[in-house]
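Here the complex is missing one protein chain, while the rest keep their positions.
Labels run A and B following the written order; every chain starts at residue 1.
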Amino acid sequence: MEAGGLAPSSVRPVVVRPRRQSSASWPLIDRVGYWLCWATGIALCLIALAIVVFMLVKGIAYLRPALFVKSPAPSLQQSQSGGFLDPIVGTLIITAIGTLIAAPMGVALAVWISEYARPRPLARIVESAIDVIAGVPSVVLAIFGLLVFSESFLGFLSQNAVNGSVYGRSFFAAGIVMAILALPLIVGSTREALTQVPDRVREASYALGKSRASTIRWVLLPSIRPQIASGIALGMGRIIGDTAIITILLGVTLTTQGVGGVPVLGTLRGTGSTLTSYVYNNSPAGEGNAPQKAYAAAFVLLMVVLALNALVTRLTGGHDRGGQLSALRRALTGRRRQWSR
Amino acid sequence: MEPLMPPPVRRIAVDRDPHVAPPAPSPNGAAASAVAPAQGRRRLTPPDPATVRERMRIESVWLAYGENWVVRDVTLPVRQGEVLALIGASGSGKTTLLRSLNRLTEITAGAARAGAITLDGEEIHELEVNDLRRRVSMVFQQPNPFPMSIYDNVAYALAEQRPARGRRRRRTPQLERAAQDALRRAGLYDEIATDLDRSALRLSGGQQQRLCIARALAANPEVLLLDEPCSALDPISTATIEELIVALRESVAIVIVTHNLQQAFRVADHVAFMHLGELIEYGSSEQVFDRPAQQRTRDYISGAFG
Partner (left out) sequence: MQRGNGRREDQRTERMLGALAIAVLVLIGAMVVTVFVNAWPSFSSNGPSWFGPGGNVDTQLRAMQESTPLPGHDISYFRAWPLIWGTLLTTALAVVLALVVSILAAVFLTEFAPAPVRRTLEPVIRLLAGVPSVVYGLIGILALAPLINHHLISTSRKQSVAYVVQLNGADLTTATVILAVMITPIMVALIAGALQSVPLPWREGSVALGVNRWRTIVRVSLRTARPAIVAATVLATARALGEAIMLSMVSGGRGFAANPLDGLTFLFEPVRPLAATIVEQSEGLTIAPLAHTVYAMAAVLLVSAAGLSFAGWAAKQPLKRHGIRV
């Protein structure tokens, strides 16, 4: 950058580059805090890496391609026999049911809360209700679901138990309750995205004579597609990771046991297992005692979570400078909005 | 070519002069008296020579960010009892120079400095940095009061000087007195005396900026650095703060960076004009505004660029 008539090279004096501010001059209590921070940070790194490395090592040690295609088989030689094909299928079915129910419902609810919200007290109550669901432990949802699905009029969703009463446990039952679990995350993400769409977009659409419904359908929702997708991905993550609902509502058969003759419906009315319940069962806390298979299945779960995280990153990466931390934060805390409309 | 005239200054009735007659634009290049606001009585009375003493000295200072030299070979004195204004176009390095006076440039990685800056004879690089910043305080362009009460804001830096011995001790009589003093010096005390516990964010823009000045004054600094303090404020608040600056110059050395030539004219005793990192001209404000020695200074003041 040459300007004026100075010849820098001949008169450039010795350059002093400032050192990073050292903490040596701080009072003792500040220094203690500083070093505690560093220590905690390093400990966090180590523990995080330890967990990841441990799961990787164990998983790779016990993971064999055969596991993916074989069904669980009861046998004395637990570590050698069977695989987790059924659990994988189970996970897929549950996630599909849960997402298919929760996604449209979640988006619709978010749209109603954000764009319509009349009468106001009702909207506030609904918002609180969604927050309540977010805070309810999944066990409570699960046993509530059990109660509901054990009613005789819902017997078509599951099967009849030996003593004639409704069994109440099936893929349908578990899937529907999983949808309730994922709902707050989808609603939170979508609402957050909707509040960030500037009002002038809506006003422009109304000024062209479009109704509110059209605006929502053709203008707003398409513009927040990535955030909706990321909310759905977060919901899927929660569904995949939950075990309590599966244990209570899916019956404890390792393999998929269909009911009745109808091909798809029969499976959905039947019982089975998912990766999470498989891990639980194979651990010392469950029935079996095959930690190797538990590790392998846990490793697969980890990979799925990793893939979902990467997906969420891709979806929100362009819009969100704070990264995933913000996406998670927004979906989980879902700030209350000012009722300006 | 006819020099362009800066727009006439119309004063809002805050001081004793009700208004100033806007100057007639001079038809030909009488560039020597190019500064229109020279008409009318200036707000400033010249400083009392007895109170003027040199506080800081900037000697052949070069400043760089990464590979770019942003300030080149600047030498300036900073004196208590008078106001030094740094003027220049954007990118002239005046803000960087200001920030180097309290070593705020060190926050940015890759900043480098050459030359000497001394405070009361001591090189500031040798001093403990937080100590230095208490002696050389800074007020920023945007008012930035903390999200706390007014009292807490003013006492913020003060409480640091003693080892914190529990929150309850914060409101000692000494601290209270010091805070009140600072608020009085900043001209804010009378307006808010009853309500020191109010949130500082509820004040108006001008009040917030005066609060920031009070906060900076609370530790009794020797030098006060002002980085375009009025650029975000309305004219009335601006006038109030300019009066404040003039009143404060007796007790604190003041360096103000400003984009606003008229403001520099109103408040400064000495003016330093910088362009692209170099110090083009330094002198008393009468000399620089009425009889600029350098052509570039003349161009800037008459508005040929900026």
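Note that in this section contacts are C-beta pairs under 8 Å (C-beta built on N, C-alpha and C of every residue); 3 or more make two chains touch, one makes a residue touch a chain.
Predicted, not measured: the structure shown is a model, and the values here were computed from it.
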item	value
Shown chains that the omitted chain touches within the full complex	A, B
Contact with the hidden chain (one of A:Cys45, A:Leu92 or A:Ala204)	A:Cys45
Full-complex contact with the absent chain, from A:Ala142, A:Leu254 or A:Leu268	A:Ala142
Contact footprint on chain A, counting only the chain that is left out	21, 23, 25-26, 30-31, 33-34, 36-38, 40-41, 43-45, 47-49, 51-52, 54-55, 105, 108-109, 111-113, 116, 118, 122-123, 125-126, 129-133, 135-144, 146-148, 165, 180, 183, 209-214, 216, 237, 240-244, 247-248, 276, 279-280, 283-285, 291, 294-295, 298, 301-302, 305-306, 308-309, 313, 322-326, 328-329, 332-333
For chain B, residues in touch with the removed chain	102, 104, 107, 129-134, 137-138, 140, 142, 144, 146-149, 156-157, 160, 199-202, 212, 215-216, 219
